[in-house]
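Everything on this sheet refers to the single structure shown next.
Of the protein chains in this complex, all but one are displayed in their positions.
Up next, chain A:
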């Protein structure tokens, strides 16, 4: 594979270099701008404390609930099981703001829960505030944690469960000898990944948090920007955010991170004890209700509002689609270049290229956004950059997932057909056209769909840059919520949900049709 590989390696180096340049460049800009400003105030310390507090609780609750849920799904077979497993994958492409509106429909002041409590004469609960933020995070990360743990459960050879049954293990012995070791190996990784994800939470805190007791660092950055236009303080907070994500990211690198994107979750373990069936069923039922009813309630209330949506919502939808398509293309070009180079380069170089592509997982969109703002606003009106930058940042955020799908696929194609291609003299463009692209249709479709759906639903960078004329659909939706036009908001949310699912489905499906084994 050594010959003819240099141009492709260089292309990957350029792609990785661009990613590093963007992330490092924005960090430098942030550091440069932060120097001049004052020290952290009491409100900033409160934001730091709250960020860590909510991330810790979100991680603990998500994993604690995922353990019985994953166990129940692993050892029970029932009609609709594969639908439940599919639902567990949906939060990857579900826009945060859509989920928030759905949760409001259940837990909000006029939601179903409070209606029920009111009928019973009980005091009403509020979703706004610290615990509302945690609730929304659990909504998103319980499925993720469950997929992590389910993967671990299903990786236990079925012989081991059969052996346990033939040795007459009770539940306690099964737990101690089989389940405890697998939990010990998976739970820390799953919890830390969720902790890391929640430390960069912006959209949830923006919509459900706020105030002194429920402001995350990212929200504080946004407020310093939007309300005080204090770039120095925003930059300082961005540095703090960077420190938090770096520490959390290093912790994640230190533990084994389980795989949640892999397939095969349809399997079941051979171990189905008669005892505990009721509790398993109840767990699955409650989790499904928790995950499905918010979206269902939103769909019901939104469908009536769809025809009367104001024109600016449709314009925003157009902008979102264009941004999503651009983001998907950019993500693919960058990821594919890196994947092709990683497979060809020497081990050390390959590791570095791979790592550059993974930076997106720890990068905070608001930190990158702050840096980009500092770098560009003296020259260009921020609103003109809102869409390109939303596409760019989301392409980079989707790259870690794209690379996890593409690198093994490229490696397999080269292992299987590399010699044949060398023998036929397939180089450069001809190799891409005849061998690589046709063989990679599936991971390419999946990656493009993921990047498109992520940027379609993103409410992060765009909030820093956009004005009324350049708002994307999520931002428009947030504005409708802010104006208490909840009916139009649920219509727009349903539209956004439909578009996100559609755009993912079209790409993912496109990679599967007519694919030869």
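In this text, a contact is a pair of C-beta atoms (placed from the backbone, for glycine too) under 8 Å apart; a residue touches a chain by one contact, two chains touch by 3 or more; residues count from 1.
We take it that contacts and distances are computed from a predicted model.
Visitor: Of the candidate names "ABC transporter related", "Quinol oxidase subunit 3", "Probable cysteine desulfurase" or "Thiamine transport system ATP-binding protein", which one corresponds to the UniProt protein name of the undepicted chain?
Guide: Choosing among "ABC transporter related", "Quinol oxidase subunit 3", "Probable cysteine desulfurase" or "Thiamine transport system ATP-binding protein", the correct UniProt name is "Thiamine transport system ATP-binding protein".
Visitor: In the whole complex, not just what's shown, which of A:426, A:444, A:459 or A:495 touches the removed chain?
Guide: A:426
Visitor: Pick from A:33, A:147, A:404 or A:439: which residue touches the chain that isn't shown?
Guide: Hidden-chain contact among the options goes to A:439.
Visitor: Please give every residue of chain A in contact with the chain that is not shown.
Guide: 2-4, 416-417, 419-420, 422-426, 430, 433-435, 438-439, 515-517
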